[in-house]
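Omission of a single protein chain aside, the complex is shown with its protein chains in their original locations.
Moving on, here comes chain A:
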Amino acid sequence: MAFTLYSLLQAALLCVNAIAVLHEERFLKNIGWGTDQGIGGFGEEPGIKSQLMNLIRSVRTVMRVPLIIVNSIVIVLLLLFG
C-alpha cells in the first residue's frame, strides 16, 4: 500500500488547483452553479447545492494567491529533485 502522507498532500494540491481553474462565466453559469445564482431565500435550510457553491466560491477566492506561491514552489522542487 503506497498511500503515504506525501501522496495525500499531492492529491490535495491537485484538487485545490482543479477547483481554482473552474471558469466562472464559461462553465459555472452554464450548469447553474454561478455565484449570483446561488442566493436562495433566507430560509433555514441552505441545502447541499448552495453549500457546495459557497464552498467553491470561497475556495476560489481565498486560495488564489497562496496557490500561486505553493504551485511555484512545488514546480521548482519537482524540477530540481524529480
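One rule holds in what follows: contacts are C-beta pairs under 8 Å (C-beta built on N, C-alpha and C of every residue); 3 or more make two chains touch, one makes a residue touch a chain; residues count from 1.
What we mean here is this: contacts and distances are computed from a predicted model.
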Exercise for the section: From the list "Phagophore assembly factor 1", "Elongator complex protein 4", "Protein YIF1" or "SEC24 homolog A, COPII coat complex component", give the UniProt name belonging to the chain omitted from this structure. Expected result: "Protein YIF1"
Fill in the blank from the handout: Across A:Ile48, A:Val65 or A:Leu79, the one contacting the chain not displayed is A:Ile48
Handout entry: Hidden partner chain, residues of chain A it touches
Key = 1-8, 45-46, 48, 51-52, 55
